[in-house]
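Take this structure, written in structure tokens, and hold onto it; I'll ask about it next.
All protein chains but one are shown in place.
Now for chain A:
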Amino acid sequence: MSQHEVEILKRTLARERSARKQAEEILEKKSEELYHLNQKNKKAKDRLEALLKVKNSELKGFYENLVDPYIMMDLSGNAIKMNEAAEKLTAYQLSDGVLNLMKLTLPEDIDYISNSFKTLYETGRIVDFEIKIKTKTSKIKLVQINASIIYDEHNKPIAAQGILRDITLNKLYERKLEAEKQKYSSIIANMNLGLLEVDNDDKVLFVNQSFEEMSGFSSKELLGKVASSIFLKDESKEKLAIEHEKRKKGSSNSYELQVFTKTGEPRFWLISGAPNYNLKGEITGSIGVHLDITNLKKLEKQKEELLEELAKSNESLEEYAHVVSHDLKSPLRSINALVSWIKEDNLENLDELSIQNIVMIEKTLEKMELLISDVLEYSRVGADLHLDQKININHLLKDLLEVIYVPANIHVSVENNLPIVLGDKVKLEQLFQNLLSNAIKFCDKEKGEIKVSCVDVGTHFQFAISDNGMGIEKQYFEKIFKIFHSLNERKDSSGIGLSIVKKIVELHHGNIWLESKVGEGTIFYFTIKKENSYEKNAINKK
């Protein structure tokens, strides 16, 4: 080793020695600092522990005084702490002895509970855990639990604590509410009425399925669009604008609109609209229930057309009867004139037999004319009806008896208190006239007795016209009311009179029948409805 090498080693050694010394000094200093720090930590820990103690006791008071039930349990489920509310909820008391909380649960929930417990254990907490519990008094309650695990200083779980909330009622309400909601939404979905909800700018917010079907548009195609611009033409738009104004004023009503569906088909909708409000009570739009009344409208129109047609055909029928009867009468007049001229011009040349025959021709003509007149009359019984007249039958009969010819051997007595009825004056006159003339016509007694009377039979007045005339055989009781059914071949009888009578009675919602004994007399009974809410006869009144 050279001197030079020794020198180098010596220097290195000296350097190392000084470095070690330096390190020792640093170490000493650090250890002193560490000591001080330890001292400080210990003080802080003491302080913290004291603080924890205080907080713990504060917490204890907090839980005890908590309104909500509070339960602390060990990891095997035995209750350690329960506040008053918890004892009240479960009806168990800690002082009763060991209470394992599993005792509160229902057997069917076991899987659910163990799963939830796992969550609690793994994550350290569980939130809004809902479970049914059975109280000591065997009441089932639904509770919501928020729970957390309590750890010891080594971070080892030692217990769990939870706050419970009795949500039995809440849940019930919620379920009811849900059921109601379900009910209404299923009504809305399934009802045959289209539902449309729009905002204040008429933009579509909601439509139900029926509305989709009615309009041909899908919900997607409609949402956000202005409803009136999709469905309406200008004329209807104006109408809708008026309705919208009403909506803005908060009123609801129904109206008809002509709309056009997706296929461009015109339809009529009956719309019941009502304003829609938000929670603040402000109008946010309107909601409308839509019913397609196109078919109804069509039927209505058809009905109108039919009625019009019927009125027309009735009128033309009447016109026809009128014209025919006059056209038939004209030749009769001519024949009568010609026959009487033959008679006049040949008075000296005609033998008695010829003159008799001519008289018979004239009588036949008369009967023919009567027949035509009565047919015309019969055809017109239903025409120009005014069934809403108040008619005093006493007055009517008094007037009538002044007009019709009553032979001296016949006495007509009319009961004093005949009622006032609602009906058609002209037709009722005709009714009484026909019946009275019949009674007079078929009187075969030396002293004829005709009586008119009336009884109240509830819904109707029942009139009776009796005579002591020749009477009618029972087999004809029905037949005589049929048209052209005269029982007697008389020149002054067409056989239509009683048909007209029957028709008039029926027009007054009544009935007619008779009692009779041959040789003794006849009583005609007929009824007239009292309070007649006669429908306005559209056909005759147009």
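The rule we apply is simple: a contact is a pair of C-beta atoms (placed from the backbone, for glycine too) under 8 Å apart; a residue touches a chain by one contact, two chains touch by 3 or more; residues count from 1.
Everything below uses one rule, namely that contacts and distances are computed from a predicted model.
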item	value
UniProt protein name of the chain not shown, from "Sarcosine oxidase, delta subunit, heterotetrameric", "ATP-binding cassette domain-containing protein", "Aspartyl/glutamyl-tRNA(Asn/Gln) amidotransferase subunit B" or "Response regulator receiver domain-containing protein"	"Response regulator receiver domain-containing protein"
Hidden partner chain, touching residue among A:A337, A:M360 or A:V518	A:A337
Touch criterion as defined above, residue of A:D74, A:E366 or A:E506 at the omitted chain	A:E366
Residue, one of A:K10, A:K139, A:K248 or A:H322, that touches the chain absent here	A:H322
Residue numbers in chain A that touch the chain omitted from display	322-323, 326-327, 329-330, 332-334, 336-338, 340-341, 362, 365-366, 369, 384
